[in-house]
Structures are given as C-alpha cells and as structure tokens.
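Every protein chain but one is kept in place in this view of the complex.
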Amino acid sequence: MNLHLSSNKLVLIIFNLLILLFSTIALSDEAIDDKVKKITSNLRCMTCQNQTIYDSDADFSKNIRQIVRQKLIDNQSEKEIINFLVARYGEYIVFTPQFNRRNIFLWIFPFLIFALSFVFFIFRLKKNPTKQ
Amino acid sequence: MISLIGFSGLILSFIFNVIVIVSYYYKINQRFNHIFYLALYCSLFFMCLSFFALMFAYISSDFSNFNVFQNSHSSKPLLYKITGTWGNHEGSMLLWLLIMSLYNVFFSFNITLEDHVRKLTIVFQSFLYLCFSLFVILTSNPFLVNSIDSNEGLGLNPILQDPALAIHPPVLYIGYVGFSLILSLALAGLILNQLDNLWIQVIKRWAMFCWLMLTGGIALGSYWAYYELGWGGWWFWDPVENVSLMPWITGLALVHSLMITKQEQLLKRWVVFLSILCFSLSILGTFLVRSGILTSVHSFAADASRGIFILILFLTITGFSFIIFILKSPHSNKQINLLFINKTSALIINNIVMLIACITILLGTIYPIIIEVLTNKRMSVGAPYYNSTVLPILLPGFLIMSIAPMLSWQSNKLDKIKNYIYILIVTSILTLLITYLTKFNIWGFTGTILGLWIIAASLLSILHNCLKYKFKKFFIYNNALIAHMGVGIMIIGITFSSIFQTKNNFTIQTGEIVNSGQYSLQLKNLKIEEKNNFQELLGIFLLHKKNEFLTTIKSSKRYYYVSKVITTEAGIYHDWFQDFYLVLGNEKNNKWSITIYHNPLVSFIWIGVMIMIFSGMVGIFKR
Partner (left out) sequence: MNKIFLFVPLILVMLISIFCLVFLLQGKDPSKPPSALLYKNLPDFDIINLFDDADVISNKDLKGRIMLINFFASWCSPCKVEHPLFFEIKKKYPNILLIGIDYKDKQEEAINYLNTMGNPYDYVGMDNKGLIGLELGVFGLPETFIVNSKGIITYKHLGPLTKKIITNEFAPFIQ
C-alpha cells in the first residue's frame, strides 16, 4: 500500500517537473485541446438547459469554445479566462461555485458536519462500556 | 363527456376518502367498520375510473379535453398515446393520486399489523390523498374542457416519445409516492405508541419495495438520458436528478437502519425520523420540479401558483409530521451497543454518511435559490461541486460496506480476518497495475480500488457462507452481500465510464472512413425517411474493429412535424466492456460532423443496478 503510494508520488513529481519544463514552451495543440475541454466542461451553456459548453452544440457554446481557445493561445491562464467570462455573464456561467465569502458555507458545511459527526461517533465509542 | 366522467370520478374519490376519515372517528359501532373499508375501496374504484377516463381520452384522441389537446396528436403511435397520459404535469399528478390510492388499498389487505394501527395508517394515507387531490382539483385539473373546437392536438414533447421514458414515470412514482405510506405508517405508530417488532417488520417490507421501485425508476431515467439526450453521459447532477436522488438516499438509509432496529430494538426514533424525511423530500422534490424554480433538462411546464400550492402542502405535511415527531418521539432507554467494528456501528456509519450526502445535495440544490433571494445574483452549483463533496463523504460508507454484512451484532470480531486483508492487498496490487496501464487519475484510482475491494470481499464472504448453506437458501442468506457486490460493480462502471470516457469530433463524407481508437467507422449512406409523426435523417455507419466487421450503427436526427423540434438519436454499439456511442451532427460542405464517445464499462452500471434490485426483491420476501 505504502510502496505504491510513494511510487505514484514519484510519478507525480516527474509529471510536475515535465509540466514546468513545457510551460515555458508554447502549448502544443493537444495540450490546448485538453485545456479547452477542462475549462469548458465547467462552463454553462447559457442558452441550453443545464448543459456544459463542452457538451453542447449550440451557437453560443461554439462561440465561447472559440474564445477560450483563442485566449489559451494568447497564453492566458485558466483563472484569467474564467474571470473574463464571469465578469460578463455572471457567476451563473461557472458550474463550480467560486470559493469566496458568499459560498464558504456551501463548501465548508458538508465537511464540517461530516467531521463533527465522526468526532461524536468516536466519542460515543469510547464512552461505551466494552462487553468483551 | 369523457372529461365529465373523469372529473366526477376524481371528486367522488375525494368524497369517499373524506368518508374514510369520518367513519374512523365513529369506530365504536361495528357498522362503521364496514363503511370504513367500503369507502376505501370505492375511492380506489373512482380514482381508477378517473384515470382510465383520461387514458381513454388520450387513446381516442378526444381533443375536446384541453389536456389531451395540449399534449397529444392523432398521428402519434398508440403506445405514446397511452403513455402520454402521464407525460404531462396534470396527467402525472393523476397517476400520483392513483398510486397513492392503490397503496392505501393494498396496505389494507395487510393483516400482519394490529387492527388499530392499520386503520390509523389508512386514515393518514387518506388524509395525504386528500391534500394532493385538492391540489389536482384546484390547480392542475386534467379534465378541463377545451374552449376551442379543434380536431387536432398540439403534440407530445418528442423527447418523451421513447419506450424507456414511457414506463419511467410509473416506476418512479411507485417509489416516490410509496414513501407516503411509510410516512403514514410512521405517524400511526408514533401516535399509538406502537413501534413494536410487528410494526418494524411491516414497514421494512414496504420501505424496501418503495426504495427498489425508486431505484428502478432512477435507473430507467438515467438510461434514457444516456441514449436519448446524446450527451454521452448518463448522470449530469441535474437539479431534477438530484431531487430524485435525495429520497433515494434517505430511503437507502431507512432500509438499512430498519435492520438494526429489527435486531436490536433501538434507534426507533431515528427510523421514524427517516420515514418522515423520505416523503418530505419527495414532496420537496415535486415542488422544485413542478414550480419551475430550477432549470433542468427534464423540465415540466412551470406555473408559480402550482408551486405555491405544493409549497403549502409541503409545509403542512412535513410541519405536521415533525411536530408529532417532537411531541411523541419514543425514548430509548437502552444504550446502543457501539463497538469499534460491529454491525451496529457499521450501519450507523452508513446512516451518517448517507444523511450527510443527502444534506449536501439538498444544500447544493437550494443554495442558488437562497443566494438569489438574498443578493439578486444568480449562481450555479453543478457537477464539480457534487463530485468533490458528495463522493468523498460517501467513501467511508463504501469502504465498510464490503464487510458489513459479515460483521456480528454483538462482538468486535470478524471471522477469518486474515483472508480479508489478503483480499485488500490483492486488489491494491491489481488496481496499481490497472493504474499504470491507463492514465493516472486520483478519482479513477480510488473508484477502481473501492469497487474491486467491495466485489472481492463480498465474494469471499459469499464463499464462506456457501459452505454453510445449501443452494436453496443461498440467495436468501447472501442477498445483502450480493446487493453490495452489485454496488461494487456499479462503482467500477461509474468510475470508468465517467473518467476514462473519450470524446472525438470528426467530419465525414459518404463512403469515408474515420479511425477512432481500435475502431474504424465508415459512413455507408445517409437517407431521409418519412414516418408518421416525424421525418428522420438516418446515417448508416459500418463499424469495424481491427478490420473485422462488427455491426451497422444507425444514428439519426429526427424532426417532429407537430412540435417542430429536432432530436438526436444516438447510435450505440453495446459491448460488455465498452460502449461505442455515436452522435450525428450538422452538415457543412457536404461533410457531416459526428461525435464519437468511447464509454468504457457502462454496461457494468446497469448490471450492478439489476443485481441490486434482484437481491432487494429477495430481501422483501425473506423472513
């Protein structure tokens, strides 16, 4: 178990190094395709019903896909692109709620009750007289 | 005429349910006992009359009925005329009432339960029926008469003209609405202070049945979404999907916790709470879907006044139930026997995890509503949110479920624990291998290891049991393990189909061949076919794998004349290990754009669900 985790880490480190190496060079076509996929599958097609821009075939989506691609070629980061779109279409366009003060409850609450109930569970476990 | 019969049936059924409730209050006299049951059966009879009147109006394309006029068309095939009855808001609410009434009558045949508990349950069920009946009569009457004289209707949404979707609503509703009976049972048990063994035995069966139906309904719905929407996926964390998932999760928790109560006579308060919660979430879901408060692919015609009515229903029914729960909830005097790892604690972990997952989904679904009310800004809570909150929260539950059925109730021991450790090591190595062969992905890795571990450990447990029992009892004693194995298979299917899915776009000419992975695809020809109610542009493709001919795939676009809607019909080649999924796009310069998805192991999802449902059925019948 331990062994393969560390080997995976190693792979990750190498992978990261490779990314560092390549990020200075212009992104290849395939890399851009991957990034477009990653970004657009987090974006809502505003004219569709709950579909991502990546999946959708609507004009609006094609347009945004093109804009995202162009901005990637212009070496903009994912964050810049998302911010650009959010400023124009509102937070509604991103499917992942942004991690800001307004949404902190949304992000923290599930994990908070999860942690609390497990603490409670373990607490009860200890209090319980063992019957063995 | 037929509308009049239907509407009278609806009203009479309402009146007979009032009689049921009234006669309960004069129960001293034996004569009223007869009236009680007679009224109950009559209400079902008139409800059926009403429902079949609407169905008849659909079959005979009676456009003097406004509902038929709006949702049907004479050129539709007979099957979709029949299923069109529940393909719209009003008709589906009528189906809801019919199912509610059916549950009430079938429950009255259940003689296991003591007479007074049974009667009070029927009374509560009748009361719930009255609430929803009032909703149908006042806001969504399917028997309105058409003010214009028309001999043609406006047509059914083409996306709904599909066999899977035709049976999806009834199955789903049998699950959804069935929770109303669970609620009635819980309330009756609470008020009469009769939460005894017998009660648990009865509620367990009904809850299991409802939950299985809900499982089937959701599976049908997502199977439909998979091949009809043409988006390549089968679950989109769409609000309407979430809304059906919430009662499913609480139902799952309920079905499991009923097992503890049966064994240990504890946690009754918790069981009652879950019973109330299941139906509460069903109503809330109905509200969210029918009020049009959410945007969704599965949207219904929205109407705010209906929304407010259901909201009031939701508030009254759940408010009332929770108040009774506060006032009458039983106190367990015995401490729960929690040990580090015994069956009780495993089930409690399951319950906690399920409830938190459900709360998270609820939070994600209504958070945009809260934010828009407070700040007038719209936001989305989409798939990435649920994937990164719900899935990690479910992890401990998945980890435990493989061995849970083998744990003992009282002691901390697991038989032959060494074997399980070996299994864990083997699965880890196996996953490691798979991971190296494919692209590394943390979710893929976790999902695979979980699925394999659940399947392997369940198999091992079954093997242990196999020596103990003969074949006849094999399924009965192992049904929990088999169900969990189904979950394991499903997890693997989900992991692979969502993470290792590939999507490629091509443009193709007639006769041209494109290569995608090991497959090569040739567009044989394109033709236009005229059907009764739609025109179809059919692309016929020849699929080869390593130069070996596999099959012809038909992928098409349909244009429905009446509703002027274009739908895509994905062409799917099912393989046990991979689905080849083809969507026909638009034409440009005589070249057609096509999208090819490779969805690995999708079939595992449906197999897993079937295994779950099968072993659930066994669970209903076992003592």
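Some observations on this one:
Read from first to last, the chains carry the letters A and B; within each, the first residue is number 1.
The rule we apply is simple: contacts are C-beta pairs under 8 Å (C-beta built on N, C-alpha and C of every residue); 3 or more make two chains touch, one makes a residue touch a chain.
Note that the structure is a prediction, hence the values are computed from the model and not measured.
Of the chains displayed, those contacted by the omitted chain across the entire assembly are A, B. The residue from B:6, B:189 or B:307 that touches the chain not shown here is B:307. Only one residue from B:72, B:133 or B:318 touches the chain missing from this view: B:318. Looking at B:162, B:196, B:372 or B:575, the residue that reaches the missing chain in the full complex is B:372. Considering the full assembly, A:63 is the residue among A:63, A:77 or A:98 that touches the omitted chain. Although one chain is not drawn, its touching partners on subunit A can still be listed: residues 46-47, 60, 63, 67, 86-92. Where subunit B meets the chain that is not shown, the touching residues are 273, 276-277, 280, 284, 287-288, 291-295, 302, 304, 307-308, 311, 314-315, 318-319, 322-323, 325-326, 329, 366, 369-370, 372-373, 376-378.
Assume only the chains that are shown with their structure count from here on.
Centroid to centroid, with C-alpha atoms defining each point, subunit A and subunit B lie 28 Å apart. In the complex of the two chains, the subunit B residues touching subunit A come out as 231-233, 236, 238-239, 295-297, 299, 335-340, 345, 348-349, 352, 356, 359-360, 363-364, 367, 371, 375, 377-385, 389-390, 393, 410-412, 425, 428-429, 432, 435, 440, 445, 585-586.
Remark: subunit A residues 1, 4, 8, 11-12, 42, 44, 49-52, 55, 57, 90-97, 102-103, 106-107, 109-111, 113-114, 117-118, 121, 124-125, 128, 130-132 touch subunit B in the complex.
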